[in-house]
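The other protein chains are all here in position, but one chain of the complex has been omitted.
Residue numbering begins at 1 within each chain, and the chains themselves are lettered A and B in the order written.
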Amino acid sequence: MFNILKQTALGIGVATLMASTAIADGHSGPYAPYADTTLVVNFPAHPHYDAVMKILPEFTKETGIEVEVDQLPYLKMRERQTLELAQEEGEYDLIAYVVFSKADYVYADQLENLAKYFMNPRLSDPSYDAADLIDGYVYNIGFAGGDRGYLEGATGSLFGIPYGSETSVLGYRKDIFEKHGLEVPETYEEMLALACQIPELEPGMGGLSSRAASGHHAAHAFLLHLNPLGGAIFDDEWNPVVNNAAGVQAAEALKTIVDCGPEGAVNFGFGEALGSFLNGDTAMFLDTTVVAGQIDDPDKSKVVGKVGWALHPMGTERASQTGGFGIGIPANAENKDAAFLLMQWLTSKQGDKLVALAGGNPSRFSTHADADVNAKFPHMATFGEALAYADPDWRPIIPVWGKINADLGTTLSKVLTEGLDIQEALDGVAERSKAVMEEAGYYTWN
Amino acid sequence: MAQSNTRQNPAFYAVISVLVIMAIGPVLLMFVNSFKLDVDIISGSSGLVFLPTIQNYEKALCDVLWYQPDHVDFCSLKFGGAFINSLIIALISTILTLVIGCMAAYALVRFRFMGRDTVSMSTLMVRMVPPAVLLVPVFGLWNNEFCLDKDGLIGGAIREMVGGRGDVCLAGTHSGIILIYVAMNLPFVIWILQSFIVQVPRSLEEAARVDGAGPFQVFFKVVLPLIKPGLAAAAIFTFRIAWNEYLLASALSDRDTKTVPILIVNNMSEFNVEWGVIMATGMLLAIPPIIFTLFASRQIITGMTAGAVKG
Partner (left out) sequence: MRRSVANRLTPYMFLAPAAVIMAIALLYPLGYMIWGSFRDWNPSQTIGEAEFVGLKNYVTLWNDPNFHESLGVTLKFAFFVVSFEMVIGVGLALLLDRDIRGMSVLRTLFILPMMIAPVVVGLMWRYMYHPTVGTFNRFLEDIGLPSVDWLGQHALMSIIIADIWQWTPFIFILSLAALQSLPSSALEAARIDGATGWQQIVHIKLPLMMPVLIVTALLRLIDAFKVLEVILVMTQGGPGLSTEILALRISRTATEFRELGVAAAMSNYLLMLLLLLTVAMFAFNRLQEIRAARTRAAAEEGV
């Protein structure tokens, strides 16, 4: 609100000074030079960006900048971007990307460094308050060039801003927990014990539904437990350490969860895992925050109003996953300045609150604490707290990760379905990862 | 025939009714559901007792409606545009395939280029190539090789006229998609038309030639009118493939040239499935093929059997 007032005031000032064309357009202030520009943006089909679609008319009304959205399922989006960004001149002025793409795009010099926009006094809004953005996400999705090459750090700089931030939270059935006098788990030990206790207390119900299907689902589920239990895929010199004690413990945790999970859990992808929780077949669900909307949607869920939320339980530390999207400006874009203005508006306090109220996932601490937002979505405060523990180095964001991830996923699936020995399986993963890393040149300096 | 005594057998008619229900049941189900609200679809008052609504269609067609329906917050589905793209692509590729295929079939028959065996063999070979196999090369070629430099003469002129950015490539244009559809359908069309042209009596053509008609005139004035049924069958088959195809179109189209199948697949994200609207878009996509089936089933069957039985 304050922003709008200020812009109007500024606009009047400018207008009286030089009777600019801005008046004719009915727009003024920093946006005036770009009124009637049409931006082409590429967003994913995703609940957060559906909410964004609802607030974009507000942006056009306020600034006079038209936005044309090419909304695609996110794999299609990635495919489209690969093609567009490689052109000399691209169609898109602003793109949303998943964190994986960051490494590729920045490495290929396809994303604009945002420094020059934040330095430009005509573009940069002084009240933006960047410190309010959830830092784990800024580091995870926005930064590159610092620690490990893909994180923040002494040599890092900003290429994008998180928009649509997800992390992992624990959803649990309040009614079941109350019925049996169970405590909401705080640690991994408690959670694993509960996961196997629930099928005994409630026959036919699984403990915790998790993804486990062969491929990236199994790998995702494993990684979810790896960091909280103190493990990592690589040490600081890129040597695979996934087969150390913590790694084995994480794989054991996954196996326990799946064994005590609902029927058919070994084949669950994300959709099935969520489906079984929505259907009331399990008492707990540990995955992304983005599902909150569906759990409260009576059209999709049989557990409306029965679900409570808690932080991702603690192992040796708290470390929840970092997922979701960021937005950035392609280096081959046509209207970069106007694109920055849109980006700034969307991620500003005002924009973040608007999108949260429209059902999106906010990216600012202040929005998670906002009274209006919490009145509409009571789970928001917990989610905000969870985001503070989001671990930017949740998984390696390196170009060869796709290969290692696929291997990890297939091998873990064998552990779950064919009873392969965990230590042996992870030793194999480590060995093969080493070869992949070697080939990609990560040991050149050793 | 001897079967006439079984004609009254009620069991026989029961079997037929079951078959009919199985064949058209799913289509009817989709039709009915496209007039239901999501709540009705999900709550499953599985009968026909519901208040029909055109909301789903309004939502699907929001970009071409002359009014703004109250229940649509923002028009996310650009169905109208995609429908027009589908029409353009399907119609032009059908016409092109027919014209080119007809000429080729005529030449093959009348000038005895290759035997029918060679043609049916190569038709079969091309039919063997799954569209998925063409995906990689077509994606690469259409995006990188089949391009005009934007500073070149023709490329520059095109950029000047239609706008857009970058080199002018086949990918992302209607013509790019049309080209691959024409190529995919040509062998089949040539094959079918050949079997019809063979039946045109040579004497008719000779007579026209004696009257002083050139080869083109003979073709257009004498041969074409006689093979109309074959043309109809070939047209329906080509149109059907161009209208229904998803994979190659999705690799080659951009946001302005999306066809309806792409829009439907894109709209089924794993996060949010709006059954009513999806059924409505599916129904709209299915309408042209349904119309063809109802009014030209004889030609379709001719085309199908000419393909296999005579081959």
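Structure notes:
In this section, contacts are C-beta pairs under 8 Å (C-beta built on N, C-alpha and C of every residue); 3 or more make two chains touch, one makes a residue touch a chain.
Everything numeric here is computed off the predicted structure, so don't read it as measured data.
Considering the intact complex, the chain excluded from display touches A, B. Within the set B:Ile89, B:Ala234 or B:Ile264, the residue that contacts the chain not displayed is B:Ile264. Residue in contact with the omitted chain (choice from B:Leu65, B:Ile84 or B:Ile100): B:Ile100. Among the residues A:Thr60, A:Thr82 or A:Ser366, only A:Thr82 touches the chain that is left out of the figure.
Across B:Ala183, B:Val198 or B:Ala213, the single residue that touches the chain missing here is B:Ala183. Listed for subunit B, the residues touching the missing chain in the whole complex are 1-4, 6-7, 15-16, 19-20, 22-24, 26-27, 29-30, 33, 41-42, 44, 46, 100-101, 103-104, 106-108, 110-111, 113, 124-141, 144-145, 179-180, 182-184, 186-187, 190, 214-216, 219, 240, 243-244, 246-247, 251, 261, 264-265, 268, 275, 278-279, 282, 285-286, 289-290, 292-294, 297-298, 300-301, 304-305, 307-309, 311. Mapped onto subunit A, contacts with the missing chain fall at residues 75-76, 78-79, 82-83, 85-86, 108, 213-215, 264, 267-269, 272, 275, 279, 402, 410, 413.
Here is the rule we go by: only the chains that are shown with their structure count from here on.
The geometric centre of subunit A is 40 Å away from that of subunit B, both derived from CA atoms. The part of subunit A that touches subunit B in the complex is made up of residues 40, 45-47, 50, 53-54, 56-57, 70-73, 76, 80, 83, 87-91, 270-271, 290, 294, 299-300, 334.
Residue ranges on subunit B touching subunit A, taken from their complex, read 38-39, 42, 73-74, 76, 143, 150, 164-167, 171, 250, 254-255, 265-267, 269-272.
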